[in-house]
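First, the structure itself, so that you have it in front of you.
The complex appears here without one of its protein chains, the remainder shown in place.
Note that the chains take the letters A, B, C and D in the order they are written out, and that residue 1 is the start of every chain.
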Amino acid sequence: MYNGGKIIIGLIIFIALVTFPFYTNMGKTSEQPAALTSSPDDPHIGGLKIGQMRSEHMKILDQWRDEVVRGGERFITFDGDQYEKSLQIGCLGCHAKQEFCDKCHSYAGVKPYCWDCHFAEGEGQL
Amino acid sequence: MAIKPKPNELLSAINYAPPQKQWMDNPVEFKKGYYCYGAKPKNLEYIGFPNGREWNSADQDWKLVDNWKEIFLEGMENLLKKFRSFRLFMDICVRCGACADKCHFFIGTGDPKNMPVLRAELLRSIYRRYFTVAGKLGKIAGARDLTEDVFKEIWYYYYQCTECRRCSVFCPYGIDQAEITMMGRELINLLGCCTDWISGPLANCYRTGNHLGLQPHTIKSNFDYMLDDLEEHTGVRVEPTFNRKGAEILFVTPSADFFAEPGVFTCMGYLLLFHYLGLDYTWSTYASEGGNFGFFTSNEMMKRLNSKIYAESKRLGVKWILGGECGHMWRVLHQYMDTMNGPADHLEAPVSPFTGTKFENAKSTKMVHISEFTADLIKHGKLKLDKSRNDNLNVTFHDSCNTSRGMGIFEEPRYIINSVCNHFHEMPDSTTRENTFCCGSGSGLNAGEIEELRMLGGLPRANAVKYVKEKHGVNMLSCICAIDRAVLPPLIDYWMPDVGVCGVSELLGNALIMPGEKERENNLRGEPLPGMEEKGEEE
Amino acid sequence: MGMIFSLIAVIVLVAVAFVGTQLHLSGLFGVAIPYLAFLVFIAGFVRKVIKWGQSPVPFHIPTTCGQQKSLPWIKQSKLDNPSTTLQVIGRMALEVLLFRSLFRNIKTHRTDGGPVYGSNKWLWLGGLAFHVTFFVVFIRHLRFFTEPVPAWVNMLDAVDGFVQVGVPHMLITGVVLLAAATYLLLRRIFNSQVQYISLAADYFPLFLIIGIALTGILMRYFIKVDIVKVKELTMGLATFKATVPDGIGSIFFIHLFLISVLFAYFPFSKLMHLAGVFMSPTRNLANNSRAVRHINPWNPKVHLHTYEEYEDEFREVMKSEGIPVEKE
Amino acid sequence: MKISVLLSEKKREIAKTWFDLIVETYPQDTANFLKTQKNRFGNPVGHTISEGIEVVLEELSGEMDFARISKYLDNIIRIRAIQDFTPSQAVGFIFLLKKVIREELFNEIHANHLFDELLVIESKIDQLANISFDMYIACREKIYKLKANELRNRTSRILKMSNMFKEAEVEEKDTAGF
Partner (left out) sequence: MKIDRRKFLKMAGFTGIGLGLSAADIFVKDTAEASSGHSAVSTAAVRHAMVIDVRKFKTPEDYQKITEACHSIHNVPTLIPEKGNIRHEIKWIWNVPYGQAFPDQVNHYHPEAFKQKQFPLLCNHCDHPPCVRVCPTKATFKRPDGIVQQDMHRCIGCRFCMAACPFGARSFNFVDPRPFIPARNSEYPTRTMGVVEKCTFCSERLERGLQPACVEASNGAMAFGNLNDPESEVRKILKTSFSLQRKPELGTMPSVFYVIGGEEYAG
């Protein structure tokens, strides 16, 4: 091969780049967030089944946001009880942010900007 | 409605628009005036090229040898192994079309197979068919069988490329059709299908050292004749030497400069300059050709012709070599000579004897371009010049393809022109420097039988000249290329008469105030200098 | 013809993946094919580059696009006509990162004051947008192949989505990629010159990439899939502990299959320009061939017409004209 | 209503149809290219044609300034003379204008009884054709002269040296002025 040195260096760099996922994860076992505990077919506040919430919750939150802020429709009734359409008061009222939200988000590399304004009790206090 | 004609009732004969097909389905149609005559066997034989025979490119039967296909494909495989450029350029073209409208032949003829990308595809389709896996799928993979028609198509279009490299400038991967054309022509030569216009000069040059086959005594007496003219115009007798051992410098220029007009006037410019300087130099009758038709033929032939320059410099014991104004000669000298025939250890790194300037950029090849040499002299104030002698000229400068895109000599000649002329006008931006348009006749295409093709190929260049002629009254097109000097005059004569063509050194020769000169009344062409017109008439 | 063929080919590929998942062949489409495609990609890529490397660069043939380095007082165009390795690196960087040559593209415009050459940068813009966004999209996908996701990948995602439009926030690169690929495709179809030179091999990768971008965008915004399960699968691939979690939608497998096809197709196609651009001898050489001798490894031995032969033939006439000769 | 008025009113349509017809005399691949790019440096052929026919139409409906027409016609013929057309094909594009005018203006001519004027226009077109033939021949002669000159120029010094050249030079100066 001619100019072999340069070509091989180039190839090594190239292969190093494209195989990045393999060697960074070498020997690691990836740990995914815990599976759902409740039945995915059970209904959840907001009109979706629990099984759908993982992929669709952001849509519901977005919809709620408009309804509350722009429409002044703050409450939703589910299973006879009234809930507030609120990330901070509603969702985090039942689910713990760090356990419930952050695990999946950081696993999937999702950084929602909700937390720039909304926060869980006690979180980030200086 | 009686007089309303039916469609195409008038002149229906000339409406031969075929239904739109893929390019592979449109067989080549040889147009008169667009292709050269075939090589004569005796010329091929002289230079040891295979498969020479009596044949006519206009005939249906080219009398190819029986195993021509094997020869072609074997040759191709061989070239793929020898040239990374070839293999790469066969593989990586994405057909983005950036080069398509950059070729002067495409612009001039409108023939889509003259788009550089498609000219390359003619050969790529063969490459795919025989050298890639996907190519076995055939047409859908852009591959096709090598047939006699396909070979003729390659031949037809590979002699409609002047290897000017303009496409290469715009290609995102630097794919250079000139390189591919060179490969194509190597293959063509394996089958003895060189053109007459190339093979004749090749044989001549190989034997006598120059294209026209001028023998040493003819060169000498030709010079004498030129020196008489010079003496008549300037009152100075110049005494060049030939094949003189012990000279400091060997001067090599295209032979056209000493036997063709207007090249001779450029040559007079060199002679005056060297005489003015008292340069210790010599001409050579053995290496009397800078131009290298091998460049249009095969790398081996290029080497064989080129070898004479170093050989002669060694024999004569010169220190370094100076080269005249020529386009593809300089492409060869700049990019090939040292590799092919070097190292030139018998020479010294060039130093100007008058300014002491070391030509660092030529320290290995040891060959300096006359424009570099002259610009350096002018910059150091070594030349007494009278610019006004060129006042009757509105000059523009045509960058020659090879020195532009295979070397990059732009400022040197412009500096000289601006030092010897008062009226200099550039052609439009995108037609000069690295974007320059070819004269349309380079790389062995200045054959008389393709005058029509050359006129069309040169149309983009002519248009730009026309533009400055109309805008600035330009009446002189200067250049640093012998092919330009040979082919631009007819081109310009056809499209817009009354613009002359000259070498930069001719302008220099006019302006140079020679020691001991008589009152100069004429320029080097024997035409009256500005302010001397009446005197000329009185005589 | 090439266009229709390529379009059908991509549609068939989509159908194959869809049918495959319906037949519960997710192990094949989620694990076996991606691994195989990647392997073919790497091996084919290396093989091709080595093949190129096996051919030498016999001559020093840079295309010079600016003033050469000559006399010290003449300003050299260092990036368009480099004379040192560093300058070559500069030229290559401009070429690879900013598509310098395409940026030169020109076209004539007719004005009332006469015709003028103007720049024609659409191809440059479209090409650059396409490649840059494709690269960013490629890098962004590292979030599926790393755990924890490196901060710079998250940052890239944030930069990409910083207009904060839509939920989940729209990523600019995805949209631009699709738009640019569509532009390149339309250009191929409607520009008569480009249409004439286009082969199936030109349409196919475009359709494939448009298909990949479309399925990706569909998956992100419209036909959602469980991203945690997707990552389980991709991390399984990256750690060689392949698993195929249940319940990932077909759209994901179509996306993955098209990518696999692209990877496998890559080394055998014009897409190899990715590597080729670095190896182009008209770009990656310094224009210093008169200062430094370039070596041709196969410099042929050729038959020469020597001076001696020449003098033997012309000695008499040379002597008669007073031209010095070696042998009297 | 005069036919010249009609001509200038519908100049754009007529020019376009005529241009398309002329372009169709080229092979289709070439024709597509010529149609799409109308500019001087990039596509000198298409540009020259479209520029030339505009002038011809202008003059046809106006003063009929032959000097001006000749200049622009010459530009077109100069190109067609070297494009491997037969003489009739190279010049025949002029007659296409008749067809265009008859087709484009037929209804108006019919309605306004302008057939006699049409005849006048058509004979003007015939005149243009005549001029064009002269131009074509001049161009071809030029080409042959160039071929001869070139051969001579390439060896001019040698020929001069052997004094074979003096008379030929005089002859050249007489005819080179076209």
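What we mean here is this: contacts are C-beta pairs under 8 Å (C-beta built on N, C-alpha and C of every residue); 3 or more make two chains touch, one makes a residue touch a chain.
These numbers come from a predicted model, not from an experiment.
Considering the whole complex, the residue from C:M155, C:V175 or C:I189 that touches the absent chain is C:M155. Check C:A43, C:V163 or C:I189 against the missing chain and you find that the one touching it is C:V163. Among the residues A:Y2, A:F22, A:F100 or A:F119, only A:F119 touches the chain that is left out of the figure.
In the full complex, the hidden chain is touched by chain A at residues 65, 69-70, 72, 74-75, 88-89, 116-122, 124-126.
Just so it is clear, only the chains that are shown with their structure count from here on.
Spacing of chain B relative to chain D, judged by their CA centroids, is 32 angstrom.
With centres defined as mean CA coordinates, chain B is found 67 Å away from chain A. Rounded to whole angstrom units, the spacing between the C-alpha centres of chain C and chain D is 46. The multi-chain contact residues of chain B, meaning those touching 2 or more other chains, are 23, 84, 101, 112, 221, 428, 430-431, 467.
In chain D, the residues that reach two or more other chains under the touch definition are 29, 32-33, 37, 40-43. Across the interface of their complex, chain C is touched by residues 1-4, 7, 10-11, 14-15, 18-22, 24-25, 28-33, 54-56, 58-59, 61-62, 104, 106-113 of chain A. Across the complex, chain C meets chain A through its residues 41-42, 45-46, 49-50, 52-57, 142-149, 153-154, 157-158, 164, 167-169, 224-228, 231-232, 235-236, 238-241, 275, 278-279, 297. On chain C, the positions that touch chain B within their shared complex are 1-2, 5, 48, 51-71, 73-75, 77, 80-81, 83, 95, 99, 101-102, 104-107, 114, 116-117, 123, 127, 191, 193-194, 196-202, 268-270, 272-273, 276-277, 279-283, 287-296, 298-300, 302-307, 310-311, 313-314, 317-318, 320-326.
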